[in-house]
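Below: the structure, in structure tokens.
What you see is the complex with one protein chain gone and the rest in place.
When the chains are written out, they are named A, B, C and D in that same order, and each has its own residue count from 1.
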Amino acid sequence: MLLRRIYQFLMIYLLGVLCLLVIKVAADLSDYVIPGIDALWLSVRDVGWRYVVDVLDTLRVAVIGQVLSIGMALFIGILGRQATWFGSFIKVAAYNVQAYPIVAIAPIIFILLGDGFVSRLLIAAMICYFPLLLSVVGIMSQPIPDVEHFYRQTGRMRWQLEVKIRSFENLSKLTTVIVGSATLAMAGTIVAEFIAASAGIGYSIRIALYQSDLAKILVALFMIGITLSIYQGILEWVGSAVKKVWAR
Amino acid sequence: MLLRRIYQFLMIYLLGVLCLLVIKVAADLSDYVIPGIDALWLSVRDVGWRYVVDVLDTLRVAVIGQVLSIGMALFIGILGRQATWFGSFIKVAAYNVQAYPIVAIAPIIFILLGDGFVSRLLIAAMICYFPLLLSVVGIMSQPIPDVEHFYRQTGRMRWQLEVKIRSFENLSKLTTVIVGSATLAMAGTIVAEFIAASAGIGYSIRIALYQSDLAKILVALFMIGITLSIYQGILEWVGSAVKKVWAR
Amino acid sequence: LSADQAVSYRLKWLINMSTVGDVYAEAQGLFASEGLTVALKPGGPERDAIRELELGHADFGVASADQVIHALAKGSPVVVLAQLFQANPLQWIYFKDRVQIDTPADFKGKTVGVTFGKNDEIIMRTLLARAGVPESGVRLYSVRLDYTPFFSGRADLWPVYINSQGVEIGQRLEAAGERIAFFNPEAHGVRFVANSVVTSERLKSERPELVERFLRALLAGWQSAVDPANTETALAAVRQYDRDTTLEVLRAQLEATRPLIQSPGGPAVGYIDIAAWEQTEAMMRQYGQIDRAVDVGRRLRKP
Amino acid sequence: MLLECHNIQFRYPGSETLLFHDLHLKFDTPGFHALFGPSGVGKSSLAKIISGHLVPEGGVVRFNGKGRPLYGYNLERLPGWSSVGRHLDRVTPGHHRALKEKLVSAFDLEAIMDQHFSQLSLGQQNRINLLRYLVQDFDALIMDESLANVDEKTRGHILLTIKTIFPDVLFLYISHNVVEVATFCRDIQVLRGTHKSPRVVKVQGRDCRSGADVDRQLLQNTMLEIMNAA
Partner (left out) sequence: MLLECHNIQFRYPGSETLLFHDLHLKFDTPGFHALFGPSGVGKSSLAKIISGHLVPEGGVVRFNGKGRPLYGYNLERLPGWSSVGRHLDRVTPGHHRALKEKLVSAFDLEAIMDQHFSQLSLGQQNRINLLRYLVQDFDALIMDESLANVDEKTRGHILLTIKTIFPDVLFLYISHNVVEVATFCRDIQVLRGTHKSPRVVKVQGRDCRSGADVDRQLLQNTMLEIMNAA
């Protein structure tokens, strides 16, 4: 599974680069517009190792951000699952925050929280939590009458139990979404770094962009992709392990 | 429902602004860090109407972008729902594209597609489609044996039917996610406008940021929020209408 | 004369006071009188005129010197037709009441905002090196879109474009009772070329008359735009696009733009300052922005 | 009077015709009673009205006991995250521990206590589901086809056990097995098609307390009476 993910990523990446190279050759473009193989190779030698370190740094924040956003999504999803006034209020709030482009509220966040690690983490989590939230709200607001009936009748239904029942019945959907959201945690962290940080791969990408250095960007994309494939592979494995333990 | 959404949004917005004002007063910050009421009011008078036009412009693109991304998500979700090599390949591709910060691939998109409407739409759709994709993959890959059994045995199962069955059984989850994704379509369009510096509210936000004018940004956030509340209210209404028609 | 020739012109940034000459030429029909129909395309953060020249999406463009030198280092066939800014508008703003900066040596112990990877980083590093301030002597603070770190005092100096943001933010701060000042690197001998008009080598060699006509109209536009006699026309031209800036601010911005384009008794509008270009290349080389000499002098249009 | 449905009017939303029109029905004593009738006649709907899961347009349900009658049906499922034994422990109040043990053995479920619900056969699922209702504190329980997928022998044994252990509780047993209903139930309310009048006919069942006391002839008569009513 993990290996498959990795070589599939390599295939996709190579395909993308190949496509760019074909355009380069066909339209006879300079290295500035689309870098050639040699320029790419030079960049790999130049910054490859540094980017690995940067990506790992980003991954570290992303992992924390993901945990945080799973927490946020569960929290809001559980609060917002009911069709009550309060439920809808929470949802309206959560949805609105998401609609604002992060760059627009970043200044406000920085004013409120300073511009340390916390702000960055929050930005990453805010980008990542939303898809999780949508799924969680969807799953949590759909009753499973055949299972819940007994507990309701006997007055045993607590919100914890309700959440547990609905999570369990939708376990595979939840794992899909959580594994997928790793992607967004990564993207979110990169965006946060892009806006505000002075470390991580997002920061390196920003510098490469300012220098119009597409070769470096391609190297960065490669590092991001391969790291993410591995991370998701691991998450998936953990997910299926959890499923096994819980369901048996 | 719609009205509730709107006044709930107003409450949240006012709460947010109030919170900023409290900080302003408490820390004795000047107008250029956090604008006061009067500065806000001036901005409303100044740019209020223009921002309304901008937001509507953005909404127009967002609606198209959302339709596009629902299409993309369904397409990829349906292709990627199976645990086959191809399914996983599609998923790896879709996930990877998402992991890349949009700013990093924007230059590549502009190179490949020029800087017309299409590029912007694609960027908006790419930001919006992913949460949809996650849910669609989750929903589409979980069989409903009690319903599907008959069709499999009698050799009648086509992918269309499978998709239809699973969508129907998860209709409320799907509407939740689609309604929620309006948020992302809006955010995606704004980001696209932001980085492509075209028209729309994203463009106005960029300029306000460039001018370091928080008052204008707050006005823009207000316009975005209120528009989105209305749009989502309408979507929700359409969603429940669809459910009624389909289920009866 | 045959029918109007259509060309497209990609600016570096959104249309604001830094593009006053471009919009002036367009609005006053200077292009038309050279038989040209010019599509004026605003730039933006993800836009790159040089790439578009190569891809054939644009015929002319505006790029900063560092972009040009980066592109040359990667083999892009770009040539410089004119240098719009004789002085680089990039300066550092600071609160007079908080810090006192007279010479680069005063940076010692300060926190200075720079955009890593952009030309302000190079300029600041050159300034510091020349003043003998060691790397450890200042804290460089990564600049982002918002000014919070500067406003809140986490950074002492912040880079701004003196003729656009500088005017706007300066006014706002002054209105709030703050006393501000700007630090100008050029006053301390660091000359880093800013916006210039570029085109592709091919267009220049294949259609020299087209290039001449375009350049003539454009420079005439800039010449008139900075002429105090045409102030109202120039403001109107910019205002047509830049609706977010009040007329009052625009007026001040135009005032601030004039000396950057043409100083009294200085060279003509569009003059290419070869020495400044060579210094720019040298600085970029020194700070590893390019890995080989590009001999930028050869890519500059001969007067 | 223990349980009474008075003047019940009910129709499903979107449906044009009334399912129940002025329906009267009552059970005076506790014991093992039945709700009987052909498929589609409205037994489950009536049960849901009695237990408060459906709200009638008109009429009232009166119940002389605490809370509402419980309503158990054969499609219910136990959550999947632990074994049925553990789930059962969870929902058994402390003072019913012994009762639970007794029922598990009477229901022949000892062997499957460690299995998860989805790993059970249909009949096993039926039994565990019914069992968890029986260990609650309740005054009335409606068993809607709760033993539909259990074999006859086990079922008979289960019914007798229940009758012995809970003599003072009101059971409403819904089943399609005439013999069984006639044998074990006391009052049998036979629901008839919408067009028939009266809508409900009451038949006296044999109310057997052990396998021994069945009078073949009387049973035969009761069965005939039921069949004729339906």
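Following the convention adopted for this analysis, contacts are C-beta pairs under 8 Å (C-beta built on N, C-alpha and C of every residue); 3 or more make two chains touch, one makes a residue touch a chain.
Because the structure is a prediction, the values reported are computed rather than measured.
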item: Chains in view that touch the one left out, judged over the entire complex; value: B, D
item: Option from D:Gln9, D:Asn64 or D:Gln119 whose C-beta touches the chain left out; value: D:Gln119
item: Of B:Trp49, B:Phe117 or B:Phe150, the one touching the omitted chain in the full complex; value: B:Phe150
item: Contacting the left-out chain in the complete assembly, out of D:Leu130, D:Ala148, D:Leu170 or D:Ala229; value: D:Ala148
item: Footprint left on chain D by the chain that the document does not show; value: 12, 37-45, 74-75, 112, 119-124, 126-127, 145, 148-155, 176-179, 227, 230
item: Where the missing chain touches chain B, by residue; value: 146-147, 149-150, 153-154, 156, 164-165, 168-169, 246-248
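Operating definition for what follows: only the chains that are shown with their structure count from here on.
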item: Approximate Å spacing (C-alpha centroids) for the pair chain A, chain D; value: 51
item: Whole-Å gap separating chain A and chain C, where each centre is the average of the chain's CA atoms; value: 37
item: Two or more partner chains touched - positions in chain B; value: 33, 103, 107, 111, 209
item: Chain D: positions in contact with at least two other chains; value: none
item: Graph class of chain-chain contacts, one of line, ring, star, complete, other; value: other
item: Pairs of chains in contact (touch as defined earlier), listed by label; value: A-B, A-C, A-D, B-C
